[in-house]
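What follows is a set of notes on a single structure, which appears directly below.
Apart from one protein chain that is not included, each protein chain of the complex appears where it belongs.
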Amino acid sequence: MAECHPVGFQWVMEAKDRGATVIHIDPRFTRTSAMADLYVPLRAGSDIAFLGGIINYILSGEKYFREYVVSYTNAATIISEDFQDADQLDGFFSGFDPKTGTYDTTSWAYEGMETAAAAGSRAVAGRQPPAQAGGGGDELGGRGAALPHSEVRRDESLEDPFCVFQILKRHYARYTPEMVERICGVPPDQFAKVCEAVTANSGRERTTSWVYSVGWTQHSVGVQYIRGAAIIQLLLGNMGRPGGGILALRGHASIQGSTDIPTLFDLLPGYLPMPKAGVHGSLDDYLTSIKSDRQKGFWTAADTYVVSLLKAWWGDAATPENDFGFGWLPRINADHSNYQTIVDMLDGKVEGYFLLGQNPAVGSANGKMQRLAMSRLQWLVVRDLNLIESATFWKDGPEIATGEMRTEDIATEVFFLPAAAHTEKDGTFTQTQRLLQWHHKAVEPSGDCRSELHFFYHLGRMLRERLETSALDRDLPLRQLVWEYPLLQGDEPDAEAVLREINGCHLSGEKAGQLLNSFVEMKADGSTAGGCWIYTGVYSDGVNQSARRKPGSEQSWVAPEWGWAWPMNRRILYNRASADPAGRPWSERKAYVWWDEAAGKWTGHDVPDFQATKAPTFRPEPGIGGPDGLAGDDPFIMQSDGKGWLYAPSGLLDGPLPVHYEPIESPLRNAMHTQQSNPTREMFPRTENLSSPSPPDLGAEVFPYVVTTYRLTEHHTAGGMSRWSPYLAELQPEFFCEVSPELAAERGLEHLGWATIVTARTAIEARVLVTDRLTPLTVGGRVIHQIGLPYHWGVGGGGAIVSGDSANDLMGVSLDPNVHIQESKAAACDIQPGRRPTGAALPRFVEAYRQRAGLSVDTGTTRITPPGDGT
Amino acid sequence: MSRWTRTADPAADAGWKNAPPRKGFFTDSSICIGCKACEVACKEWNGIPEDGLEMLGMSYDNTGSLGASTWRHVAFIEQPRRAVAASGLTPLPVVAARPGENRSFDGAETGIRWLMSSDVCKHCTNAACLDVCPTGSLMRTEFGTVVVQDDICNGCGYCIPACPFGVIDRRQGPPGTRNVGIAQKCTLCYDRLGDGMTPACAQACPTQSIQYGDLDELRVRAQHRVDALHAAGVADAQLYGADPNDGIGGAGAFFLLLDEPEVYGLPPDPVVTTRDLPAMWRTAAIAGATLLAGAAVAFVRARS
Partner (left out) sequence: MSIRTRVRRWPVLRQLTSGDPLGRGTAVRSAQTEHMMPRTRTADRVIKSICPYCAVGCGQRVYVKGDRVVQIEGDPDSPISRGRLCPKGAASEQLVNSPGRVTTVKYRRPYGTDWEDLPLDRAMEMIADRVLASRERTWEDADEHGRGLHRTLGIASLGGATLDNEENYLIKKLFTAIGVVQVENQARI
């Protein structure tokens, strides 16, 4: 956090000054470690074992927050007797289909709900995302999956052998401190300190928070890493409370915003799933699938969100008779995420590609595959501040140097359009705590620089002009599209008008034309419009709330009048849980939101994330769904049973509970199960994307070391906003690798010399930084060396101040099945002293490694690991 | 006592009447996270050119040292696990605990401490650079700080060896670089101070490792901080440059360090290099007075 979010880290330093304990768990010792009370190095890719060990410590040592767990989580809920756990099936849960590599999740369901889950659990086609009730994986951005109803059987004594609590206990019983040491390389005494600190600092009086970034997400089991932390936080009562939570530190100014209003293939604004071919034919089909009227919580109003979105997009053309234009939405039927697109691009299926402030030639895994793919496009549009590598690959890419590509042979037509900077346009960023903050335009962009708002508005205008008289059905959605925005200086669309459309308004009735104040005002009858329901309220009272800048010093510590947080300006989600079931703060020290009996409403420091006047004692009539179905002690109001899910009965594709799997490229055999890696991982076996072998397969010794990537304070991601800046470039001018003195001795690496790092994909060179901040770990009786690589550099032929090889060129593409994120935080490599070969010698050098390791396209693609240890 | 050696109020000493309280920096390295925001904010505000794209291998420090184009420099010191454990040093920079609170994590087994500290011109009470400057380019401001006036400096370079810390230097750079050949160093953002603003580095510093303010107040604050660290068991925490009785009469920019000054590349006992000048000047005074009369005549004549 000190490395990549230094200004956010001021609050950690302040907490520390007030007595907080800071623990840093990371393969390498960073600036964060330097400030931590305890630094715990662990093997990259082993975190679920570590988190599972903590869960086991909490459960076996009776350290959980019982009242919170019983009242606010699904610990008491009874699971189907058909469910079989990974420890019973040697690394698999019940329902695995070896032919498709997917799970039928029927048996994971809550007791009595097995049928409903089964209906949606089959894959649409091959290894495609299943059309689960309510969708799966990434489509569930803000909630658990839908349930057919919320009448669950609970045993609040937590004794029933099929209740979640007992399943959890059995599931994690094998995650002992000894197992943690064997998998993670963390000694038991050090591990005990973490367990003691985390549990001692949780409960009524204290809270613990977990902070993560892509070190947790970029794994073939990344989603389950976060789930592991979620289980800990729910068991310890740390959700919905100040100083608690699981905090995703996001790396870009509006990466949160770009998931809320998604530039993502499987989502519509507000975490509504994209409709699927053959499943969501009509609006009714769609709504039935994403929610049930008998489940609890606010997802039952999804019809109002969807219809308001369709009205925002298609206006008067969206009518009840035509399903509000629902049929005009394009359908997905497979993984259309970026890596699948790249593979399709390699095969010539993609003609045109827009890059909008992103540099995949450096920033995406397997850079060579990215560049080869782009060389097979017909046309490419790059919009950026600088001439990044993705714009110049045809001229100066590493493959030009090796002869694997020739400029004269590349047919790709490239348009580079300079972008406007943040000072040259109005708009909102949504930062890492869901806060929308408006930035005002300071100056006009110079030359041809334009905002994306300008580019896309005018592109849309041109396309509409071209198709004005088209009679084709396919052109109707564009021709009917609401695409009228006031133009300001330089024909720049008015960003406030766009934000007002996102906020939504009344279309008819006495309030026609007025902006919506809250998403609860949305209607499913077409009388309201709103482009993203979770952002409704950003323009409440007709005021751009995101532009509020009341100084922090003039308001409470929650600072509710600075910017605007979705939903409804709530700064901590699920904050009903900051009070006990009776509505009293768990402790005075941690008071945040509570029930005011006299006033008959919830009150506190934040906007209560609960129905304002629903008493804690309220109990709904059985069978009532929606917000009215929430009991007064159901704090998780977006969950279909109102509870925090220790166990996910549906929605995840690789298991209801996190289980330790080895990274796809690992030096070690899985100590937990026969099954080596996540059997449901998404793979792209092809010559451009080879994997190296892991035990029990032979040949792993050719790539004996673990390599991981990360960022430095001085640079920004793929370097497009830092390598072109002299002041930043001079602070970290060269690409380097970090190695321990022990590894340096083992391989003859010299400090400040050069090293060549090789994986199954390619070889790159880096300057050597020998440092005690990297430490060899003893894992499973073996010494494991880890190599650290910051990934900011590239060829930089388009005017970058500094250049170097790209760390991401080393990484392969295999994905977490839930969210299609690649495993690029743990891979297998070799390292040798000296510079890498150049020209045609480089591919030959890599080929020799492949042959020694016996690599083929099939290496590392075995879904079901045969028994044996490979030795 | 001679004006050359000891002064308590350097601004008044330089002719400033009703000067504001002396300003300075307290750089608390125990909370420095090594982000280098100070380096960039300084360069950006002061228009200092980039000065080198070389990797130095000094941990994460690729800046190297202070100089004409580096007015803030963050040092990174990696102290290996074995050495730290054997020396009895505090293994990690810990922030003060409340009295009686047990900071049980000794961190010894994790084994490395990574010290970071942002160095800067010390703005000495007795500033040798100022003493030796023949042109009047170096000036003591009303805030008690020392600045180079680049419209006066002729690049003679006398100030360079005079500085006991090696802070000041003549700028080098390709043609077109601003102020090439001119002596340059931190001004404590003299222009910003004049407008009631905080110097750029201190304004940017995410953790308030760099604190700007009235020097008297900063010294009190620093002493409290060191006491708190000692109470928390960080025995090696020490102030550097805070003592008005040291060889430079105390620094206007002083530091809290977690190890000996040498570890950070700082001289352990800096002395104003012009300490012996008063005696020399007494000898020269008579000759000087004689010359003065002649010079006055010459100046008026030459200008008219």
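By letter and in written order, the chains are A and B; residue numbering begins at 1 in each of them.
Throughout what follows, a residue touches a chain if its C-beta (ideal position, glycine included) is under 8 Å from a C-beta of that chain, and two chains touch if they have at least 3 such contacts.
If you're wondering where the values come from, they're calculated on a predicted model, not measured in any experiment.
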| item | value |
| --- | --- |
| Residue touching the undisplayed chain, where the options are B:H73, B:R170 or B:R192 | B:R192 |
| Which of A:L89, A:L478 or A:A615 contacts the chain that the document leaves out | A:L478 |
| Residue of B:S65, B:Q149, B:T177 or B:Q238 in touch with the missing chain, whole complex considered | B:Q149 |
| Contact partner of the left-out chain, one of A:D284, A:D448 or A:D525 | A:D448 |
| Candidates B:W45, B:W114, B:Y212 or B:F254 - the one touching the absent chain | B:W45 |
| Where the missing chain touches chain B, by residue | 3, 11, 13-17, 35-37, 39-41, 44-45, 130, 136-142, 147, 149-152, 190-192, 194-195, 197, 200, 203-206, 292, 295-296, 299-300, 303-304 |
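In this text, only the chains that are shown with their structure count from here on.
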| item | value |
| --- | --- |
| Touching residues (chain side chain A, partner chain B) in the complex | 2, 6-7, 9-10, 13, 16-17, 19, 21, 29, 31, 33-41, 187, 189-190, 193, 712-714, 726-734, 736, 741, 751-752, 767, 769, 771-773, 775, 801-802 |
| In the complex with chain A, residue positions of chain B that touch it | 31, 33-37, 39-40, 43-44, 49-55, 57, 59-60, 62-63, 78, 80-81, 92-98, 101, 103, 105, 107, 109-114, 116, 206-208 |
